[in-house]
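For this depiction, one protein chain was excluded, whereas all remaining protein chains were kept in their positions.
First chain written, first letter: the chains are A, B, C, D and E, and each begins at residue 1.
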Amino acid sequence: MTLKNLSHFQTERAHLNDLVMDYAGLSMKRFYNLDSQVYQAGALSKKTKELLGLTASLVLRCDDCVRYHLIQCQQEKVSDQELEEALSIGLIVGGSITIPHLRRAFEAWQELTQSPAPSNSSQT
Amino acid sequence: MTLKNLSHFQTERAHLNDLVMDYAGLSMKRFYNLDSQVYQAGALSKKTKELLGLTASLVLRCDDCVRYHLIQCQQEKVSDQELEEALSIGLIVGGSITIPHLRRAFEAWQELTQSPAPSNSSQT
Amino acid sequence: MTLKNLSHFQTERAHLNDLVMDYAGLSMKRFYNLDSQVYQAGALSKKTKELLGLTASLVLRCDDCVRYHLIQCQQEKVSDQELEEALSIGLIVGGSITIPHLRRAFEAWQELTQSPAPSNSSQT
Amino acid sequence: MTLKNLSHFQTERAHLNDLVMDYAGLSMKRFYNLDSQVYQAGALSKKTKELLGLTASLVLRCDDCVRYHLIQCQQEKVSDQELEEALSIGLIVGGSITIPHLRRAFEAWQELTQSPAPSNSSQT
Amino acid sequence: MTLKNLSHFQTERAHLNDLVMDYAGLSMKRFYNLDSQVYQAGALSKKTKELLGLTASLVLRCDDCVRYHLIQCQQEKVSDQELEEALSIGLIVGGSITIPHLRRAFEAWQELTQSPAPSNSSQT
Partner (left out) sequence: MTLKNLSHFQTERAHLNDLVMDYAGLSMKRFYNLDSQVYQAGALSKKTKELLGLTASLVLRCDDCVRYHLIQCQQEKVSDQELEEALSIGLIVGGSITIPHLRRAFEAWQELTQSPAPSNSSQT
């Protein structure tokens, strides 16, 4: 029920994204590109955008997506309090059904912030 | 299919929130309070928090919630480009199923930004 | 944004269910039957089952389904307080995204309980 | 609660898509393009793809998306029975919570198939 | 894919709830309190409320939430038949997409009812 440890998560995710690209046609590849582009800094900072992606992932209750955005948030120097405030909005909007994901989010955050940052990877 | 005009939306929403409060027990009232509190400025600004609420509302596809957060975003001086970037994240995360809500979001935003700001109201 | 008044809702719903049955094959017809059967009294009372249907409809955010189960709840003599407690569970489980539906639920409940009970109808 | 008539739906939709494009940055525009491309004939026929889009829209319970794909299905010469079978899968997968959308889908289908086909339009 | 055994589930859940509380601000803590309060006996019995929480969790397809409410249901002396009727409503409302969760629900129920009741815990 808990997420795998960080390095395993990142390795597995990269391996399977490669597999998706082996099968992917043009539309799927383009979607993957868009999925990278929308988080790039623009009028909003990359940090704000990662918090948007994180909160959207929490209310939609996707552990892998939450974990991915947590890694990005840590690299953007999101503080514990900023994280907690973003997740609180997700909790209030999405309700108690998000709590199991909230638990795993803080577990991953604790791992992330008590160890060196893992190397980045490119899509959700 | 389109949302009602802004003043009608706000009047109706306030009227029905009063009705909810007539029926509400303690837990429901407390939830309404929490729903106000999580958007107050803290480590994250109120503006960032409203963008979080907006994006969460778009991916969960709730027109009323989107409209409410758009009103707050306009009061927090969110620019057109900032808004478009937040909604783009919602679109990519949530997919084409969010497009009807995206259409109505921009329609409401156009109304909002081409007229004086409506008076604020307190819950989603 | 608000629901149509009760008698209109019931007439329209019955008319469209007839239309569905004009097109329906065997599986769709059987599903409609199942949808009636699961709310019949058994080990759990019809009243409890309608509250289950109501709460499920609120967390899934379907106004028409909420309204249908409110009509059934009123016929099963659900009190205002029982209703509020069931909806509070839906609100906490489903979060603030359910609030627009909660507002319309209480609006419909007020209509229902301040007027004679409408005649029953048979499916969601 | 019922959808607007077809020509109104199409006019409104086209008007609001134009408005989205007025605000849209590059990612949003590219997503709109992808949303057209994935329904083009390939290894699967356009007809099959529209049925996939329709069923996905029903289980996600989006009336506007259902109506859009119904228009495309009618242009691809989907028969009443084919339509019913696709919607039955959506109903069984998505459950009774989809019934209000199923009702409105058949209402729209009846309108579509008892009148000349409306002119096409390009995105969901 | 199957849930962990009961005692492991409860230990892990308690441990992670403690971690959430280490990070939690006031709003998050208050939400946790509300999440306990709405299931307390009132006009509706605790038993009925747990069945409401269970059915809501099934239609929203959250294994951890389902398992938590199953534990509470067993403590409230819900019978096998009562449980089956509540889950049947969830299945019909939520459709076949709930079946994997239904399978794991009965697996957990079998474990629960063929062994001594685990000690209670306080939030979803």
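Quick notes on this one:
Note that in this section contacts are C-beta pairs under 8 Å (C-beta built on N, C-alpha and C of every residue); 3 or more make two chains touch, one makes a residue touch a chain.
The structure presented is a predicted model; accordingly, all values stated were derived computationally and were not measured.
In the full complex, chain B touches the omitted chain through residues 59, 91-98. Touch with the hidden chain on the side of chain D covers residues 34-35, 38-39, 42-44, 48-49, 51-53, 55-57, 59-60, 65, 79, 81-82, 84-86, 88-90, 92-94, 124. Think of the hidden chain as still there; on chain A it touches residues 3-4, 9, 12-13, 16-17, 19-20, 22-25, 27-28, 31, 35, 56-57, 60, 62-65, 123-124.
Keep this in mind: only the chains that are shown with their structure count from here on.
Mean C-alpha position of chain A lies 31 Å from that of chain D.
Centroids of chain A and chain B (each the mean of its C-alpha atoms) stand 24 Å apart. Multi-chain contact residues of chain E (touching two or more other chains): 25, 27, 31, 34-35, 38, 42, 56-57, 59-60, 65, 92-94, 124.
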